[in-house]
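Can you keep this structure in mind? I'll have questions shortly.
Yeah, one chain of the complex is gone here, protein chain that is, but the others are all in their spots.
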Amino acid sequence: MSIENNNEFRPKIVAFCCNWCSYAGADLAGSSRLAYPADVKIIRVPCSCRVNPMFILRAFEKGADGVILCGCHPGDCHYTTGNYYARRRMTLLFSMLDYIGVENGRTRVEWVSAAEGVKFSQTMNEFVEKIHSLGKNVRLGDLRCKN
Amino acid sequence: MQELVSRAKELLANGTVERVLGWKAGDLPYNPEPAYFYVEEDFDNFVYNGFCGANLSKYMIEASKMEGKTLVFLKPCDTYSFNQLIKEHRVDREKAYIIGVGCKGKLDIEKAKKAGIKGIESVAGADMSDACDTLTFQTIYGEKTCAYADVMLERCHVCKGKEHVISDEVIGESNDTKDAERFAEVEKIEAMSPEEKFAFFQKELSKCIRCNACRNVCPACSCRKCVFDSTKFDSAQKANVDSFEEKMFHVIRAFHVAGRCTDCGECSRVCPQGIPLHLFNRKFIKDINEFYGEYQAGADTDSRGPLTNFTFDDVEPSIVTERG
Partner (left out) sequence: MQRIGVFVCHCGSNIAATVDVKKVAEMALLEPGVVHAEDYQYMCSEAGQARIQAAIKEKNLTGIVVCSCSPRMHENTFRSAAEKAGLNPYMVEIANIREHCSWIHKDMEEATKKAVILARAAIAKVNLNAPLKPGESLVTKRALVIGGGIAGIQTAIDIADAGYEVDIVEKTPSIGGRMSQLDKTFPTLDCSACILTPKMVEAAAHEKITIYTYSEVEAVSGFVGDFTVDIRKKARYVDSDKCTGCGVCQEKCPSKKSLSEFNRGLNTRSAIYTPFAQAIPNVPVIDTDACIKMKTGKCGICEKVCQAGAIDYQQKDEIVTQKYGAIVVATGFDTIKLDNYDEYAYNQSKDVITSLELERVMNAAGPTKGHLERLSDGKHPKEIVFIQCVGSRCADNRGKSYCSKICCMYTAKHAMLIRDKYPDVNVTVFYIDVRTPGKNFDEFYRRAVEDYGVNYIKGQVGKVIPQPDGKLLVQGADLLDNKQILKEADMVVLATAIEPNPDVRKIATMLTASIDTNNFLTESHAKLRPVESPTAGVFLSGVCQGPKDIPETVAQAGAAAVKAIGLLAKDKLLTNPCTAKSDQLLCNGCSTCANVCPYGAISYEDIEVNDHGIRETRRVAVVNSALCQGCGACTVTCPSGAMDLQGFSNRQIIAEVDAICR
């Protein structure tokens, strides 16, 4: 099954999706056959507020080229307030990553409801395209090197 | 300084406090260290001068578990840390007798050394009773002087102010030492290109030897067990073999204390490698102020921290991309 064309950059993209809105939105994208690149792999979490900034850093450090977090729209969180906390945490984290010189297009938050299969697919297509334009992530794998 | 000692002795003698938390002279003229004082004789070693940068708030976590009250000397900026610890139920206000001490700016001996002042045998001009405008060093190469402000810690140039936000009494005068913009350094980095930013931090972080001094001194890093020592995150200290921890330690540490960090600057002060660690924390503080309104951790003991709060109209994370 070795199909890897070494010339072609295939990014590793982790998508954290909340169970109630975005994961269902991804399911809807699937059942509506709305394609997006296979580079995106989804991890299901109960709520966007479950995503520890550490998970995102971990993904980058392990070689992810992009990390996207999808949750319910503000005001629609299944747990009432989870996405508000997630929004603040991610804003600060993304700002910090930008500050240390990690290209800010590698991280993204998008609010996708259970009914927005189209938006989910569009978002993923856009995001993959963005990561393609940024190329391989080397910086977060290489923040501290002793030479 | 004598005023502090006599008041401390008095409070010990009348039973108000069981012990005193202050600074004692170290083995060099410029490295006093935190210490407990129990009886009169202990005070022979007591010192309070421009080199007493150490923030004693964090020691009050352990002192809060001891019998009776502890007298603790807190500089104005230290009191923010103490307040924050009260908010987080880490210290017991009832177990502390706080004497707010005056502060005329604390010193960074490394700056003196960099200025060529080496072989220091003694220092004058840094006592509480001094004006603290000029320092006179007796060195093995003779006497050297320099302006006090030139040897001041970075944090004192962006001093939060002379007010003690919590205390039982205040002794001593403070100087206005603020002569720089708090966020100027952060702004300088923000203005860099991504490549420059990365190069800057890569260079700084590559100096880190993971001695954990920053973590150990930080009043916000007061967890009973640090996540970096816990197996729960698979990030435990495994003789520095885990590359994740190696690379991300400072970013994660800064995030852990975001919204709780009072910007006391202890991390940068104690770093043996001279990494400007406060630049991480201060970036979070700057963002918090810009995005969610001015917030000073430790200014009070009951408000909600910015990361445990929200409004419907908070900025979206895409702001980071949008502002370019």
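Labels A and B are assigned to the chains in the order they are written; within every chain, residues are numbered from 1.
We adopt the following convention: a residue touches a chain if its C-beta (ideal position, glycine included) is under 8 Å from a C-beta of that chain, and two chains touch if they have at least 3 such contacts.
On a predicted model such as this, the values are computed, not experimentally measured, just so you know.
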Completion exercise
Missing-chain contact among A:C21, A:L92 or A:V109 belongs to A:C21
Completion exercise
Where chain A meets the chain that is not shown, the residues are 1, 3, 12, 14, 19-21, 23-24, 26-27, 29-31, 33-36, 38, 41-47, 49-55, 58-59, 62-64, 72, 75-82, 85, 89, 113-116, 121
Fill in the blank from the handout: Contacts from chain B to the absent chain lie at residues 65, 87-90, 220, 222-227, 230, 232-234, 256-257, 260, 304-305, 307-309
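By definition in this document, only the chains that are shown with their structure count from here on.
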Problem - Geometric centre distance via CA averages, chain B-chain A, whole Å - result: 36
Handout entry: Residue numbers on chain A that touch chain B, as the complex places them
Key = 53-54, 57-58, 61-62, 74-75, 81, 84-85, 87-105, 107-109, 139-147
Handout entry: Complex contact set, residues of chain B against chain A
Key = 186, 189-190, 192, 194-202, 205-206, 208, 233, 235, 243-244, 246-248, 251-252, 254-255, 258, 280, 283-284, 287-288, 291-292, 306-312, 314-321
